[in-house]
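Only a single protein chain was left out; the remaining protein chains are all shown in position.
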Amino acid sequence: MAPDGSPTADDVMIVNAARALGDLARVGRATCFVGIGLPSTAANLARNLYEPAPVLIYESGCIGSKPTRLPLSIGDGELGETADAVVSVPEIFAYWLQAGRIDVGFLGGAQLDRLGNINSTVIGSYAAPRTRLPGAGGAPEIAAAAGRVVVIMRQTRRAFVERCDFRTSLGFGDGPGDRESFGLTGGGTGLVITDLGILEPERGTCELVMTRLHPGVSREQCLDNTGWTLRFSDDLGRTAPATDEELAMLRRVRNGAAL
Amino acid sequence: MAPDGSPTADDVMIVNAARALGDLARVGRATCFVGIGLPSTAANLARNLYEPAPVLIYESGCIGSKPTRLPLSIGDGELGETADAVVSVPEIFAYWLQAGRIDVGFLGGAQLDRLGNINSTVIGSYAAPRTRLPGAGGAPEIAAAAGRVVVIMRQTRRAFVERCDFRTSLGFGDGPGDRESFGLTGGGTGLVITDLGILEPERGTCELVMTRLHPGVSREQCLDNTGWTLRFSDDLGRTAPATDEELAMLRRVRNGAAL
Amino acid sequence: MEGFTHLIPHSAGHEIIRQQIRDLHVIRMTPDVIFDQLIGAGCVRKLTFSWGGNPGVGSLHRFRDAVENAWPRAIEIEEHSHAGMAARYSAGASGLPFGTLRGYRGTDLLQFTENVRLINCPFTGEKLAAVRAINPDVSIVHAQRADREGNVQIWGLIGVQKEAILSAKVAIATVEEIVDRLEPVQGAVVLPAWVISAVACVPNGAHPSFAMGYSQRDNDFYREWDPISSDRVAFAQWIQTHVVATDDHEAFLNSISKAHKGGRSGA
Partner (left out) sequence: MEGFTHLIPHSAGHEIIRQQIRDLHVIRMTPDVIFDQLIGAGCVRKLTFSWGGNPGVGSLHRFRDAVENAWPRAIEIEEHSHAGMAARYSAGASGLPFGTLRGYRGTDLLQFTENVRLINCPFTGEKLAAVRAINPDVSIVHAQRADREGNVQIWGLIGVQKEAILSAKVAIATVEEIVDRLEPVQGAVVLPAWVISAVACVPNGAHPSFAMGYSQRDNDFYREWDPISSDRVAFAQWIQTHVVATDDHEAFLNSISKAHKGGRSGA
């Protein structure tokens, strides 16, 4: 929250991500594989705001976690104690993710490219990286197998690039047909929620195009903060302003007040 | 027990099987994968007679079961309640048996052949069997992966055959080198305990030869009850008579008295 | 179409017989008495299994009669080892087309199934058995209990219950009890409501099998089944009296309790 009480760009991004999860849960796509950080904040916001609530699944083996405070780590005890079931790590990946039981995979990353591929490995060359990032984690198989992938990332020229320095997780590869040729069972990057607005893959080309802008955001801002020649949807819309209720709940989720 | 109190041939067989397990446990080969029936009776007898006691593992997923009464079925609740750990059936076969953690596999069968192969599938042809038997169960992989296999079977001309009608579980296949060529990691049929005596594979040929006779049993009896031209070891010995202590414990195990 | 060992869904099997559902391809590692009944009642076209016996008692006579004499109809069989079936269920639950194990090689089982092939390890060159995944159209299991949302809790010998549910297109659980809240139990597996298609409350629905914490295995019944199933007429009468002529599982339990009481107390 900004000092004047208006939502920050991050708040707007998180609220819109939570709404996206809520929308998916409403159409029966409720199971959500969540990473720590922004995805976890947004997912827990959605869980507290919407009915039916998304079912949160963490790669540490927690199914149906209902944390009352935001976990710092994927291995936070709170996630296990509030889960419907806790399984081993090999099982969560094999029986749950790979088997196609996850509707929504919720990812972040350091770079995202025009075709929705994600880099969380290195900036620069692999042999002599400028920045060594944490690495793949669960992302490659989430990107491969989840029914649809929702990416949450701040939109900057350095992060939104023409082509990732390293393809850690596949969006649409080099274009239409690539996912199928690699035998990936999930739908790929379906929605990218940034601090400026929302991008979606264009039918036919799979290129990410801006489909909605957050209140007060201009097309120029988006162009300036994107490393490829960004295009806008013909029916470019605006996201609804974050409501007081959404913002109040976001504050509670962040502060770890009893949820 | 016969009416006069002397041990029956079955008693002698079971006591000798228990001794074999006790001997193996004493040299540190204590983990024993057990089937229901004679193997389970003998294994529980060994567990109550010897120190260190063999560790009983059942294919229903029970590790370290210490039943106080003999289970009728592999799925008997008693096996789970007295176990150190209960795991799923896929896990018991993959992480425990296949991984080579089982020292002794304890098997029965309907037919056993000269090279220690076992049939528990059909008598007669597969397409039109004279007798349809229950089938493989866990036996093929026990025979493949256990450090050594102990077979307990009544010796008759119908059961001890030149060649099994169906090879359900591999002993030595067609002879030396066959196990290795099939990539089997376990040692194969190491000991066959019958109501007449004990057979072991001959070094070099892998053929089962009689190495010991139970008290009062003659060579002729063995020859009459074996479907191949049975040979006897040069240093053919006799098993020690079942002791009163062994027989008393066998009675207690059978009756399910508190063990 | 069903589970393993403990928690055998007898009540669901009986209902299949009552509804005269036929031409089934049934799958189970350890088909025992309930599968003997399904086979004898003519419901089964094909059986995939790894061990078909009456545990601790002997043969399944209806199964043998079907295989040896095609009575009441011929059945197709496909048989595996336990390890192979377990790997097939695990692969099915994992969404993989096959599972891998060190098995089958050298046995005659390999000749009689299309669903095992040898593959080479791409690293070591070792030849291993690949088994085709099982993904049943319907899996039915019995479990201890479910909550009102449909989350199902199973404990004790869990067998391949989880894999049977997770590999199936439609998963049905019969349970001993429906409760407000699933209290934690040591060694329990919970399957969330969203992987279960339907839950039916059938107390003692595994009888003569058992549900740990709710009932004991009726070992006497398994022994009594041997003479009943040995004879086609006695079998047909038993099915008619206790299954076809009863409306539901409660009526079935009453019916067999009357019939078997005398014999049992004398056993």
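The letters A, B and C name the chains in turn, as written, and every chain counts its residues from 1.
Going forward, a contact is a pair of C-beta atoms (placed from the backbone, for glycine too) under 8 Å apart; a residue touches a chain by one contact, two chains touch by 3 or more.
Nothing here was measured: the structure is a model prediction, and the numbers come from that model.
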For the unseen chain, which displayed partners does it touch in the full complex?
A, B, C
Per the touch definition above, residue among A:Asp76, A:Asp103 or A:Glu246 touching the missing chain
A:Asp76
Of A:Cys32, A:Leu56 or A:Ala145, which sits in contact with the chain we cannot see?
A:Ala145
Residues of chain C in contact with the chain not shown:
95-102, 115, 117, 119, 121-124, 126, 128, 130, 132, 184-188
Touching the missing chain, which residues of chain A?
36-37, 59-62, 71-77, 79-80, 86, 88-90, 93-94, 97-98, 121, 126, 129-141, 144-145, 166-170, 173, 178-179, 182-185
Which parts of chain B face the unshown chain closely enough to count as touching?
30-31, 55, 63-64, 84-85, 94-95, 98-101, 145, 185
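Going forward, only the chains that are shown with their structure count from here on.
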Select the category (line, ring, star, complete, other) that matches the graph of chains linked by touching.
line
Of all the chains shown, whose C-alpha centre falls nearest the centre of every protein C-alpha atom combined?
C
Where the centre means the average of the CA atoms, what chain is farthest from chain C?
A
Geometric centre distance via CA averages, chain C-chain B, whole Å
27
In whole angstrom, how far does the Cα centroid of chain A sit from the Cα centroid of chain B?
57
Where in chain C do residues touch two or more other chains at once?
90, 162-163
Residues of chain B that contact two or more other chains, please.
none
